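Only a single protein chain was left out; the remaining protein chains are all shown in position.
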Amino acid sequence: MAQLAVFVLDTLYSVAVLVLISAGLGIIFGMVRVINLAHGEFLVLGGYSAITAHGLGLNIWLSMLVVAPLVVGMFGVVVERLIIRPLYGRLVNTMLATWGLSLVMVGGLNMIFGNTTTGIPLPVGGFSVGGYQVSGYNLLLIVLAALQMFVIWLVLGCTRFGLLACGTMQNASMSAAFGVNSSRVYMLTFACGAALSGLAGGVLAPLIGLTPGGGANYIAKAFITVISGGASVVSGLVASAGLFGTVSQIFTAVATPIAGELALLVVAILLLRALPSGISGRYFRNRI
Amino acid sequence: MKVAPRTVLEARDISVHFGGMAALNRIRFRLKQGQLHCLIGPNGAGKSTLFKCLTGMLKPDEGQILLRGEDCRALKPHQIAARGVGIKTQLPNVMNGMSVRENIWLSARRTNGAAESDRICRQMLERFMLTDIAAQHLDALAHGKRQLVEFAMVVGQKPWLVLLDEPAAGMSAGEVELIADVIREINQTATLIVVEHDMRFIRMIADQVTVLHQGRILCEGDVNFVLNERVVRDVYLGRAA
Partner (left out) sequence: MAVWQQTVGAFLIGLVIMAALPLVADYYTLTLLVVYGILALSLGLIWGYGGILCFGQAAFFGIGGYTFAIAAINFDAAWPALFLAVAVPALFAAVLGAMMFYGRLGDVYLAVVTLVVTLILFKFMNATAGQEWVIGAARLGGFNGIPGFPTLHLPWDAQAWLIDDRLYYFCFVLLLLCLSGCRLLLASSFGRIIIGIRENETRLQLLGYDTHGFKTALFTVGGGLAGLAGALFANWSEIVTPGLFSLGQSAEIIIWVLIGGVGTLIGPVIGAALLGWLKFVFGQQSVIDNSLVMGVLLILVVLRLPRGLLPAFAALAARLLPGRGGGRRRRLLAARNHRPGETPTGHEGGSAHGS
């Protein structure tokens, strides 16, 4: 019984991590139609921001939950202005340019922080379930991921900005005719996506050894979670993160963590072969 | 060709649904060898959907399409084309970055050797009066010329059945007449289905006409008979004429 509970918690945790690391990429892909291959580095930048802020004496929660998204969000604004703006509508070119950005960020972080592993301590302790040790922080991440998806759903579905953003993504010239400044909407949406990536990097920082090149570990997983989810930001993302998290956790439990990762990747390929426009392209068409 | 013409294409009760709406509702017709058959109807009548079914780009939900007696539901567009069906879509569908000559050559090359393709290509260039611009890239040409190149590509394949989707769309009056001549000429050797909207053009070329309305066949028969039908005028010509 306790073993089952732990397995369920572990599965929820791996789904939550997938949701956290994919949400920023998903917003940017789903809304702005840009595939941000520097996404992994956005996460890493969030992590470094949190660590630096904490090192400067700031409260750890403040560093992770406020400073990290703020820094990366502002960085996102700069990136959008300089690199993404001239390339809107050219998906492959944005992929190439953001890949270049990813290399720049790896190099830059390397020059600033050095090629060593850094980290911050876990802010909460653990407790035990029938002889198994469970991390309280993992539970916190599960709650945070659920909260985050709920907020995104709320913002897109029920606020003025969300409706404007959705409208602009559907038909920019029509929205412009209604007096919406579509260029500002794009910029803000991109910045929100970047801020979400920063948040994920911040809250994951205590769990991972942060290195400048560490983003590469996340980009592929985030990438396939988003693409497999398809065009609907919230429902698609939750569905594919749920599927992949469960699969990888099952394989991790019966074999090794490496087997879990490989299984995730193989399932992703099979899924795309079967549903070429992602899960939401098939089952949640035209939903958020 | 005075022998009794045989059926070369048969649609048996084909239906297509988009969501809850029936875009095509139990369409059936037979096409005899050598016919020039027009599919007409107002916007949204299901003409383009039917065209897509015939070319294999869309699979009907129900019913079957027989091509010389062969059920072609399972065939992909390239397999249908490879059975000797020439297809021209509504917008000029050409290789923009290649020259007129290369475009036509590629169409001839599928069933012929390189040297024979060169010969067919020269022949088509002359027949469609494209020799002067043979070296120009397609993206440098005007709409009408691009349409002509695509006709040359279709004819260069020597098809026995030709499917044309709105061949006169966006053409000048002179070009429309040229296209009408070309269609009549193709009809010397091949059976044709022309999906069309433009009534003047239909009067220029048509022989047999089927009128589609809201996914159903409203009326079919000889062009003069059909265009004088009251019901056809009501749904369609009332606005167009």
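Going by the order they are written in, the chains are A and B; count residues from 1 in each one.
We adopt the following convention: contacts are C-beta pairs under 8 Å (C-beta built on N, C-alpha and C of every residue); 3 or more make two chains touch, one makes a residue touch a chain.
In this text the structure is predicted, and so the values were computed from the model without any measurement.
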Options A:L91, A:V143 or A:L163, residue touching the unrepresented chain: A:L91
Options A:I83, A:L122, A:V155 or A:A253, residue touching the unrepresented chain: A:I83
Contact with the hidden chain (one of B:H78, B:R119 or B:R200): B:H78
Contact with the hidden chain (one of B:N25, B:S48 or B:Q157): B:Q157
Contacts of subunit B with the absent chain, listed as residue ranges: 55, 76-79, 81-82, 87, 89, 93-98, 102, 105-107, 109-111, 114, 137, 139, 153, 157
Hidden partner chain, residues of subunit A it touches: 33, 35, 83, 86-93, 95-97, 99-108, 110-111, 168-173, 176, 182-183, 186, 216, 219-220, 223-224, 227, 256, 258, 261-262, 265-266, 268-269, 272-273, 276
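Please note the rule applied: only the chains that are shown with their structure count from here on.
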Separation of mean Cα positions, subunit B and subunit A [Å, integer]: 49
